[in-house]
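Up next, chain A:
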Amino acid sequence: MPELINIALLTFLVVISVVIIRAKDVFTAVMLSGIFSLLCAGLFTVMDAVDVAFTEAAVGAGVSTVLMLAALSMTTSQEKERPTNWGALVVAVLTGALLVYGTLDMPKYGDPAAPVHTHEQVAKRYVETSLVEIDVPNMVTSLLASYRGFDTLGETTVVLTACIGVLLLLGGRRREEDEHEGS
Partner candidate 1 sequence: MSATVLIVLSMFMPLVAGLVLRAFDKEPNIRDGFSLLVAVGTFACVCSLTPMVMAGERPAFQLLEMLPGLSLAFEIEPLGMLFALIASGLWIITTVYAIGYMRGHHESNQTRFFTCFAVAIGAAVGAAFSANLLTLFTCYELLSVSTFPLVAHHQSAESRKAGRIYLGILLTSSVLFFLPAIVWTWHLTGTTDFVAGGILMGKIPDAAVPLLLALFIFGAGKAAVMPLHRWLPAAMVAPTPVSALLHAVAVVKVGVFTVVKVVTYTFGTKLLTDTGGSVWLMYVASFTILASSVIALGKDNLKARLAYSTISQLSYIVLGAAFANELGIMGAGFHIAMHAMGKITLFFAAGALIVLVHKTEISDMAGIGRKMPWTMGAFFVGSLCIIGIPPTGGSWSKWYLLMSAADANVWLMGVLLISSLFSIGYLMPVVTTAFFKPLPPESDHDHHDDHHHEGSGNVEYDHILCVIPPVLTAAGCVLLFLFSDQLYALLEPVMAANR
Partner candidate 2 sequence: MIDHFPAIQVALPMIAAAVVVIVRNPLVSHLIATGVAWISAVIAWTLLQSVLASGPISYQLGGWAPPTGIEYYIDPLNAFVLFLVSGIAAVVFPFAGASVAAEVDENKHHLFYACLLLCLTGMLGITITGDAFNIFVFLEITSLSSYALIAMGRDRRALSASFNYLVLGTLGGTAILIGVGLLLMQTGTLNIADLHMRLEGAHAASKTVLVALAFLTVGSSLKIALFPLHAWLPNAYAHAPSAVTALIAATSTKVSLYVLMRFIFTLFGTAVVFDVFQLQRVLLPLAVIGMFVGSLVAIYQTNIKRMLAYSSLAQIGYMVLGISLVNESGLAGSIVHMFNHAVIKGGLFMVMAAVVLRTGSADLSAMRGLAKRMPLTYLGFVIGGLGLIGVPLTAGFISKWYLVLGAIQNGMWLIVAMILLSSLLAVIYVWRVVEVGFFEEPDPEAPEIKEAPLSMLIPTWIMLGASLFFGVMTDTTAGVALEAARQLMGAP
């Protein structure tokens, strides 16, 4: 059963992505990308990644969409007509073809014997001993906080960087507007 939901959601995602590409109005594209993220969140739940699903729903569907809407309100949502860019299509499809080629040697979906699940010191260790070592039932939390705590620190720094970046770009810009008109 979950597989059916899985297939249905994936199909939906493809449809939405095509609609986004074809949307004339960027506002529509933003709303659709919000829905895209929500569906992804659903898919993540099906694939047992509840923490990710939650974050994707909040950050991907929520925060990103709000940010984009805010940006659109300050700029313009009209997109200029452009002919189909065949060069871009070729590049994108070639990249896709390369990836599909790469999938041919991959373990099957859900295969418990896949290397990613069986590494003694990585996945298996997290699953088998994190309760003892960290004493938190949610393995994802143990990983985030301890085994790979440094990634989390990096992640925090990324957020700090983004905040500083946005402040640098948008902070106190009213005064500069005239200057930029002139340049």
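What to note about this one:
Note that contacts are C-beta pairs under 8 Å (C-beta built on N, C-alpha and C of every residue); 3 or more make two chains touch, one makes a residue touch a chain; residues count from 1.
Candidate selection criterion: all candidates are chains of the complex that A comes from, given by their letters.
Source: prediction; values computed, not measured.
Touch, as defined above, links chain A to just one of 1 or 2 in this complex, and that is 2. Put simply, chain A touches candidate 2 in their complex at residues 98-99, 101-107, 114-119, 121-123, 125-126, 146-151, 153-155, 157-158, 160-162, 164-165, 167-169, 171-172, 176, 180, 183.
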